[in-house]
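As you look at this complex, bear in mind that one protein chain is not there, while each of the others sits in place.
And now, subunit A:
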Amino acid sequence: MNLKIALFGIAREIVGQSTLDVAAPEGQSAQGLLLALHAQYPALAGLTSLAVAVNNEYAADDTLLHERDEIALIPPVSGG
């Protein structure tokens, strides 16, 4: 399946674009996606934290991803 990932802040700068299309196996988990992206973009692993959001909620490691989901990478937030 193809996942479309939205990127923000330093994650967007590391990847060099604001969205990323990722070919992922069916049943891919949030943690599995992160591991795949860390391998492709090692600088992501140097961040203080990196979360996956699915449909505007923080995903648990074992949350399964679906093609129709709105998925985003969430580097450390710093609002306020």
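Here is the rule we go by: a contact is a pair of C-beta atoms (placed from the backbone, for glycine too) under 8 Å apart; a residue touches a chain by one contact, two chains touch by 3 or more; residues count from 1.
We adopt the following convention: contacts and distances are computed from a predicted model.
For the omitted chain of this complex, the UniProt record lists the protein as "Molybdopterin synthase catalytic subunit", which is one of "Gas vesicle synthesis protein GvpL/GvpF", "Methylaspartate mutase", "Molybdopterin synthase catalytic subunit" or "ABC transporter ATP-binding protein".
Contact residues of subunit A toward the unshown chain are 6, 8-10, 13, 46-48, 53, 56-58, 70, 72, 74-80.
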